[in-house]
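Heads up, one of the protein chains got dropped from this complex, but the rest are sitting where they should.
This part shows chain A:
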Amino acid sequence: MAKKTDYFEHESLQDRDAVVDYLQALAKAIQKGEILLSDGDEKLLLQPNDLTLMSLKASTTKKSQSLRIKLTWNQKNDDEPDKEPLFIKAKKPKKSS
């Protein structure tokens, strides 16, 4: 597969038990803060943040039903350009109480 390392896609046919296994594996990985996705050639490591936007979409037609779960979070970025705090603590002695 000639996929880029910042993109991963997978599709397969599974029975109910296998789906539950996958979802549990995913839940465990989210809990741990690291989701490893790999198809053998390429691998992608996601690091879920504490704050996550969770969106669910479900639909049902005569033929089929579907459920989509999308999780989005901000990247932990250590090299953002502008991160110096704007608040400069006043150099005053602490009030004694």
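Observations, loosely collected:
As a working rule, a residue touches a chain if its C-beta (ideal position, glycine included) is under 8 Å from a C-beta of that chain, and two chains touch if they have at least 3 such contacts; residues count from 1.
Rule of thumb we're sticking to: contacts and distances are computed from a predicted model.
Protein name for the hidden chain, per its UniProt entry and selected from "ABC-2 type transport system ATP-binding protein", "Na+/H+ antiporter subunit D", "Beta-ketoacyl synthase chain length factor" or "Phosphotransferase": "Phosphotransferase". Listed here are the chain A residues that touch the chain not shown: 49-51, 53, 56, 74, 80-90, 94-95, 97.
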